[in-house]
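In this view, the complex is presented without one of its protein chains, the others remaining in place.
We just call them A and B in the order they show up, numbering each chain from 1.
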Amino acid sequence: MRLFASTALALALGPFAAAAQTDITFQLWGSPQEGEVWARVAEAFHAGHPDINVKVEVADWDSYWEKLRVLVSGGTPPDVFAMDAPLYPDWQSRGALLNLQPYLDADPSALDGVFPLTLEAYKTKDGYFGLPRDFQAIVLYYNKDMFDAAGVAYPTDDWSWDDLRAAAKALTLDKDGNGKTDQWGFWAEAYDQEPFWGSVIWSYGGDIVDAPAGKTLIGSDAAAAGFEFIRAMWLDDKSMPTQSQLAQFGYDGFLSGISAMGVSGHWSVPDYAAAGLNFDVAPLPKGPAGRATGVNSAGFVISARTPNPDAAWQFVKFATGEVGQTELAKLGFAVPIRESVAKSDAYLKQAVPIRHQLFVDALAYARTKPVFRGYEDWASAVGDALATIWDGDADVADALAQAVKDGDAALAKAAE
Amino acid sequence: MKLKPADLLAFAVLLAGALMMVAPFVWMISTSLKPAAEQFDMRLIPATPTPENYSRIFELMPFHLLLWNSVKIAAISTFGQLLTCSMAAFVFATVRFPGRNLLFVILLITLMIPAQITSIPQFIIFKALGLYGTQAPLYLPSFMGGAFGTFLMRQYFQTIPMELAEAARIDGASLIRIFFTIYLPLSKPALAAFAIFAFLFSWNDLFSALIYLPSDLEQTTLTVGLALFQTQYAAQWPLMMSAALVSVAPMILVFILAQRHFVSGVAASGLK
Partner (left out) sequence: MNGLRPLGREKLWVLVLLAPTLLGLLLGTFGAIFSTLGLSVFDWDLLTKPEFVGLQNYAELPESRLFGKALWNTVTFSALYVPLVMAASFCVALLLNRGVRGEKLFRVLYFLPVVSSPTAVGLLWIWIYSEDNGVLNAMLGMLGVEPVKWLGAKMVLWSVVIANTWGAIGEGMIIFLAGLQAIPREHYEVARLDGATTWQRLFYVTLPAMAPSLFFQAVLATIHAFQAFDYIYILTRTGNGNSSFPTLVFSIYREGFRFFRMGDAAAQAVVLTLIILGFTWVYFRMQRRWGTT
């Protein structure tokens, strides 16, 4: 009889106990190491929420988006997934993401201490459908060994673009004397606006795009002056490697040790350190209209179709909170979105001894990277047109006219 | 057997071509043996060769698990393809029935549609069958024939004289018997070639593994692991090359095993 009773109890409780455990999936792009960091965050979360298990899955950037599209359109979305701010409107406007506003209204202090600029990209008129996970501001990287060898003074916080140009010229060398350049003064990824040309245009007083109005703005005189500066450095001074010169060393000229300066975000720090470079960072130089840089933040979103929105929210809240952000800061590739963590040793005293504070200071003069529906189509259209300048096939005015035309067409198509 | 000038010329031409084919591999091996500091040193023989990269990649990623998953899935797929494609190819090549050509063309069209378009409908079907999250979508389709294999085997079966089948039939052999006792044994070279391709397709199938399996290094395949590995160590060519070489080794082994069946005796020129 006792046996019977306990069996009955177990039968009665069995389904209940199982239902009390919630499994959620968190998918992100990145390296296996990043996956491990988030698995650690998930473990810390589980300790505080023993009823929620988070399974972390990581894939490389291309694979991640491909898989995500199939899973979401096939009706099997992950509960929580990583989002890149420029792509966020495409997903948000199509109803794929859960509105987090009710949770934020219920918990008004959730966003206290988060840098406001990092939140901007995720704000919509209906509230937040995602929250930033980290932020990236672009700064100037320089290779100390190359500066020392050439006897050039390190970049200062007061540099203008002309100072950078002069230093880049002095650092462009043919070291083995075979008539071919083997060290360039400067390298930048110039196809996407984020690492370089966006900041240059802003600091020359130009602007990039007004998506709601359907206008690509890089055709202005101020913007053209900025593009002309880049063109002159690249094609006249030849102090930047061309695409074909760069290709044989990989994709990042600073990383492969062929250029003395580069522009990038904090994500490059682990790679540069692993490559054994002796480097530090400086703010981006000033232009005629002052100093500017771009800020972009990757974020968390929750699928609109998750069966466990509450559990998913608990995890997102935890990961964007102090503990999650501290783990992220220790990883060394991103800047935390919380002021308290950005001021803590976890961020400032990382293994790689560079001026980490500078990435946080950049928020004072930074602007958010444009974020709108149809971003990728627009960016490809503009990038392809600009490529004709860098390849030396078109002059700045013609290429910009083409970029504005194709960019506006892409904006019109996205607005349909 | 006398050595003729034509044979010498053939050998010389083949050797020159083979050098071009093999040069990248030699270079990959060379790079995989270089320490990180030498990676852009263009010398063929590394100044300080080291096998360390090979042990490191196994520490950085569970390559042995990935290799095992991939070999298992590829072996099952290859078996399924060899069986079901030759069955269909035999019918297409030897049996007369209405709609044969139409059916064959429809089959061929699948090869021509780029996979990106069909991936989402296919996913919805597998999900409806309850197979999402299992390895079944990676090998199950191999047991449902396929355009490439059916086409390849049909073309080969067409070269087998029809009289053989007709004679066997007069002796009372059933179709299935003709298939197993005449067509399959005569088709060893084609089956070997097909096995290589079937294994290769499964081996290189990044997309299915990516979509249907959790991105979990214990369960997924080598191609997914390699793609992940390449994002992390993109700038570290010695590591990348070691990983790439480890990942093609099983494929080369399969090729060496299969190619023994290419030879059906004395080659044509050996006849005097």
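In the analysis below, a residue touches a chain if its C-beta (ideal position, glycine included) is under 8 Å from a C-beta of that chain, and two chains touch if they have at least 3 such contacts.
Treat the numbers as computed from the prediction; the structure is a model and nothing was measured.
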Contact partner of the left-out chain, one of A:A167, A:A190 or A:V404: A:A190
For chain A, residues in touch with the removed chain: 65-66, 69, 72-73, 90-91, 94-96, 180-181, 189-192, 242-245, 247-248, 250-251, 374, 376-377, 379-381, 383-384, 387, 391, 393, 406, 409-410
Sites on chain B contacted by the missing partner chain, in the whole complex: 6-7, 10-11, 13-14, 17-18, 20-22, 24-25, 27-28, 42, 84-85, 87-88, 90-91, 93-97, 100-101, 103, 106-114, 116-118, 120-122, 125, 141, 143-148, 150-152, 155-156, 158-160, 162, 165-166, 169, 174-176, 179, 189-190, 192-193, 196-197, 200, 226, 230, 237, 240-241, 244, 247-248, 251-252, 255-256, 259, 262-264, 266-271
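The definition used in the following text is that only the chains that are shown with their structure count from here on.
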Chain A-chain B separation of Cα centroids, rounded to whole Å: 39
Chain A - residues contacting chain B, complex: 27, 30-33, 55, 57-63, 66-67, 69-71, 73-76, 249-252, 255-256, 271, 274-276
Parts of chain B lying in touch with chain A, wherever the complex brings them together: 36-37, 40, 60-61, 119-120, 123-124, 127, 132, 206-207, 210-211, 214-217, 224, 227-232, 234-237
